[in-house]
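Apart from one protein chain that is not included, each protein chain of the complex appears where it belongs.
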Amino acid sequence: MDALYEKLFYQSLRIRLVEEKIAEIYPSDKIQSPVHLSIGQEALAAGICNNLLVTDMVYTSYRCHAYYLAKGGDLNEMFAELYGKVTGCGKGKAGSMHLASKKVNFMGSSAVVASTISNAVGSALASKILNKNQVSVAVFGDGASEEGSYHESLNFAAAFKLPVIFVCENNGLAIHSKLEQRHAFVVHEHAKGYGVKSVYIEEGYDFAKINQVMEGIVKEVREQSIPYVVEIKTYRYKEHVGIGDDHNVPYRSKDEFEQWKQKDPLIQDAALVAKFTDEINKEIEAAVKFAEESPVPADEELLADIY
Amino acid sequence: MDALYEKLFYQSLRIRLVEEKIAEIYPSDKIQSPVHLSIGQEALAAGICNNLLVTDMVYTSYRCHAYYLAKGGDLNEMFAELYGKVTGCGKGKAGSMHLASKKVNFMGSSAVVASTISNAVGSALASKILNKNQVSVAVFGDGASEEGSYHESLNFAAAFKLPVIFVCENNGLAIHSKLEQRHAFVVHEHAKGYGVKSVYIEEGYDFAKINQVMEGIVKEVREQSIPYVVEIKTYRYKEHVGIGDDHNVPYRSKDEFEQWKQKDPLIQDAALVAKFTDEINKEIEAAVKFAEESPVPADEELLADIY
Amino acid sequence: MEHNEKVIKYKDALLTSMDDALTRFPGTIIMGQGVDDHKGTFGSTTDLAKKHGAHRVFDIPLSEEGNTGIGIGAALNGVYPIQTHIRNDFSLLAMSQIVNTAAKYKYMYGGHFNVPMLIRMIIGRSWGQGAQHSQSLQSLFAHIPGLVVLMPSSADAVLESYNHAVEHYKGPVISIEHRLLYDYSFKSTYGEKDAAKHDPFSSRLVRKGDDVTIVATSIMVIEAQRVADYLAKELDIHCEIIDLHSISHFNKEMIVESVKKTGNLIIADTSWQAYGVCAEISRIICEHDPRMLKGPVVTLGMQPSPCPTTKKLEDLFYPDDYTFTMKIVEMVKGRGHGLSVAKTSLNETYKSFKGPF
Partner (left out) sequence: MEHNEKVIKYKDALLTSMDDALTRFPGTIIMGQGVDDHKGTFGSTTDLAKKHGAHRVFDIPLSEEGNTGIGIGAALNGVYPIQTHIRNDFSLLAMSQIVNTAAKYKYMYGGHFNVPMLIRMIIGRSWGQGAQHSQSLQSLFAHIPGLVVLMPSSADAVLESYNHAVEHYKGPVISIEHRLLYDYSFKSTYGEKDAAKHDPFSSRLVRKGDDVTIVATSIMVIEAQRVADYLAKELDIHCEIIDLHSISHFNKEMIVESVKKTGNLIIADTSWQAYGVCAEISRIICEHDPRMLKGPVVTLGMQPSPCPTTKKLEDLFYPDDYTFTMKIVEMVKGRGHGLSVAKTSLNETYKSFKGPF
């Protein structure tokens, strides 16, 4: 159990350090694409992806760095992508909002809110038709659950009994809008209206708990071919897009932030942080170097890979 | 109470006789637009609209004849519209699927499934902003509730506390598809997930019961400015579109049809049918005559009223 | 029997191509509203669920945006989905998945993913169906890089291009089928060894002539042929007809060469002229060399209004072949040509179509 805890901690910390590195580089303008950081939300990606096989499929939103990494995406290719280099996972055409890695079945991340939810359901439909014994996962924000296609996706997945897990990262915010102003339902309760099983995890900082709950769910979904909704309360430390802090702006309270930090193992467990930081930073530096030294795409790339 | 019963009976019978007249005329090709008949479903329009003021707003789908009439739409203008005449409620541009009558706030009927649901919510939003003390009603089929905009509409209406009634005419079919194949939720249960009150009426042939339930709901919605979902089980006697019977086709059972007819007051209460038929038929004949004698639109109408 | 005597209905070509796809590729599925019912999408999917299994040909909820996203996700996981919209108007609900997702998937992720799928959308005419069941939205899709947009005008065009889509092409294909073509019969040489070879996703030169170039789409190709027959027989005017077939990947050279020869161009499309096929073909000519033209280009399409239901106005809304013919005569012979043209019209075909549907 300690080994497991350390593994998950390491995963989470690695994500945080990668994103802190991005924040550090960003002002230099070497990364010329909008970044949506998951700092504060890393435990979800770590706890969820730990239970997935490489053959399982994951789809996310633009807030995708964490899942790209947790699913096993290559770090060099990630930094190269952010730098707009041809060695990037998307050959420099994707940028931060569209990370994907076919090798590890990290299937795509989209800048159109909620648009990948139905893609994950389709993935599960194919698994079922082709007997693939895969689990497909859709990761999305609380705001995304307001889109009509969320309802359509739940209904379809339930009606066709598809092995798909809907993960709602509920950080209570859509850009600057509070959940209460937009939402007349509770995600995990609402799912039951479709006969879809659901669970709510309040401790979005607790990768160990998330991992443990997910273990059972992934097993159930895989074995029984059913959809499942997982809602996890979490907290976004940074502004919606970009690298700044914005707790000075009255749309949210600094208190809330302080409370989350109190519970955040990546802040509280200084010993483990110290234990892993160097190793991770070495990996990151190498990836940054790889990105820096990689070439930009040739002109011909502009019109390649369209059809 | 008897007077009320007779009034509702009269309304329902009038709708049926109008549609039977349409079915009679249809083979002559004088009505050149697809018709979706409400025969079997008339009691809903009668029982619901009896509780609405002329200032209340109603939106429906293409299956709109019944509500057009029950809301007080002019019969002459309806037949003229079906005949494509300039004296029609839509100057001949609307046809059967797009009846509307501004005079009585029958606001529109659409051939795009579910599209008027959000329009009714917007109507209620305006009522609230402008303090109009109106109730808005969206009428739609069970199939329509599968569209994402239904979810979006429920959520918005609930979040903004809008005075709108969602009426689901559940005839168990979308064209030839059975509800069970398409639907993983129960409309009136699902609504509760949004904190929206709801009711289910199983006796869709019973206009008196529908009227009575609706009386309380319309009052509550008007006074408290809240949304409400009303699901009513009903039965479509005719084929989806057109005037034929299609109980010979295996997609539905003749038995079910026979059972509904057993309960249908418009069939069972021969005495009342006899009492009213002549009067109604006179009105219908006059409307048909009006339509026959009306002129078609002038050529200039083609490019009028676009902007 | 001579091979060119084989005759096949458009809808049977559709049914054959659907059946072939299911038979030859186990990953193919057909998902659409009513694809498994007794009407079988106007006869184009009839009995396929029975033959290939209900898990491969199935009805879906009324959820266009979600369904399209589901199709895309399935395509990304090894299935070839064929989706249907019984009116293309409904595809407007799926625009984000088609335009923001399907069209961009391959490019946006650096070429590592493919979204092979076919979305069939039906357009029509003369159903008295009014504003929301009558649109012909091909140009909305053809504006978007990443989509192949087809408008097959014959049975062979269906067979060639659908089989190519399923067998060889790895991206999303939008095909716009005209409802009134469904019951037309076409000569077919598809699959025969001396059959004409076309690039399945490009244009076809369907008639040669020196006087006028007609560029047409979908059912307008049929109209063009009728008009051209009449003009050749009665007035010695000879039309060259290009069936655009793919409105996203048409053959520019074919058009330019033809216009160079004839100096006269008429474009006939099923939709509104503004921002449509008529505009796009004009652009090709303008960018190449507008001075090839002897005079103004004539375009035929729907009048710039929503579609009214009443027959009187509907007949004005759509172009008829009398106008089509007259425009060409004027173009070739000048305004005061004094020739008389018979009023026989394809409109009879349209009028005789009733529905329901």
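Each chain gets a letter, A, B and C, in the order it is written, and its residues are counted from 1.
The rule is simple: contacts are C-beta pairs under 8 Å (C-beta built on N, C-alpha and C of every residue); 3 or more make two chains touch, one makes a residue touch a chain.
As the structure is a prediction and not an experimental result, all values here were calculated from the model.
J.: What chains on display are touched by the one that is not shown?
T.: A, B, C
J.: From the listed residues B:Gly92, B:Gly172, B:Gly193 or B:Pro265, report the one that touches the chain absent from this view.
T.: Per the contact definition at the top, the residue touching the missing chain is B:Gly92.
J.: Under the stated touch rule, tell me which residues of subunit B contact the chain that is not displayed.
T.: The missing chain touches subunit B at positions 57, 59, 88-94, 98, 100-102, 107-108, 110, 112, 115-127, 129-130, 132, 134, 136, 148-149, 151-153, 155-156, 159, 304-307.
J.: Since one chain has been left out of the picture, which residues of subunit A touch it in the full complex?
T.: Listed in rising order, the touching residues are 29, 32-34, 84-85, 92-98, 110-114, 143-144, 146-148, 174-177, 181-183, 239-242, 249-251, 296-297, 299, 301-303, 306.
J.: Please give every residue of subunit C in contact with the chain that is not shown.
T.: Within subunit C, the residues that touch the unshown chain are 65, 89-90, 92-93, 95-96, 99-100, 103-104, 107-108, 130-132, 135, 139-140, 142-146, 248, 265, 271-276, 278-280, 282-283, 285-291, 293, 295-299, 304-306, 308.
Keep this in mind: only the chains that are shown with their structure count from here on.
J.: For the protein chains shown, what form does their contact graph take: line, ring, star, complete or other?
T.: Graph shape, chains as nodes and touching pairs as edges: complete.
J.: Compared with subunit B, which chain's mean CA position is the farthest off?
T.: A
J.: Taking each chain's centre as the mean of its CA atoms, how far is subunit B from subunit C in angstrom?
T.: 36
J.: By the touch rule stated above, which residues of subunit B touch at least two different other chains?
T.: 146-148, 181-183 - these are the residues of subunit B that touch more than one other chain.
J.: What are the residues of subunit C that contact at least two other chains?
T.: 60-61, 63, 65-66
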